[in-house]
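Below you will find the structure I want to go over with you.
Just one protein chain is left out here, and the rest sit where they should.
Right, chain A next:
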């Protein structure tokens, strides 16, 4: 079941493409693995996978961490701490990711005097942008925990850090897992934007191949499939994690 279901989805999605193939002038030879150039092209396209995956994973890890750090003051009793949270979330959320990527890559080095590589510029931009959403997800998740859990933690004299670490966050994370999975999918897709600053990830590779082979239809179709497979794997992983965390309690 686990293997066949995503496969079915791919087939269903492929169907319109294949049908439209009757009308369009398809030239699959560019990526035909049985020919030498086809294989080389295919390898070239897939070689972007490493950067797409590593960029997204590092960015999501950072954004989860920053998001949590930003969420906590948002839950404080003190108004000025909550204000810090609001300003951060509203400000960062308002910047389009593409604009943030350009700003971090071209602007930040001028401000700081440090030169940032394409990869880290991409990581910073994606992580920053996503952290505002993560902060909101964490805040909602933590707020959904019953106040009795806080009171019980206080009554056994737990410190704030211990209460968060052992009581509140484990329960909150379980609840926000689907939302975190969503963000990871979103991140994988948004990583394609980093191609504009020359990052050699999936989209950039496809663009470059299109320029040399003049077969946008086939190459971009492959690109669609690459993202599709990646994201189906992520979804399956998140569902597996959800099931595992649920069985913990039974």
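Structure notes:
The rule is simple: a residue touches a chain if its C-beta (ideal position, glycine included) is under 8 Å from a C-beta of that chain, and two chains touch if they have at least 3 such contacts; residues count from 1.
FYI, contacts and distances are computed from a predicted model.
Candidate names were "3-isopropylmalate dehydratase small subunit", "Fe-S cluster assembly ATPase SufC", "Amino acid ABC transporter ATP-binding protein" or "3-oxoacyl-[acyl-carrier-protein] synthase 2", and the UniProt protein name of the unshown chain is "Amino acid ABC transporter ATP-binding protein". Although one chain is not drawn, the whole complex shows that of A:32, A:54 or A:149 it is A:149 that touches it. Touch with the chain omitted from the figure is made, among A:33, A:109 or A:170, by A:170. In the full complex, the hidden chain is touched by chain A at residues 146, 148-149, 151-152, 154-159, 162, 166-167, 170-171, 174, 248-250.
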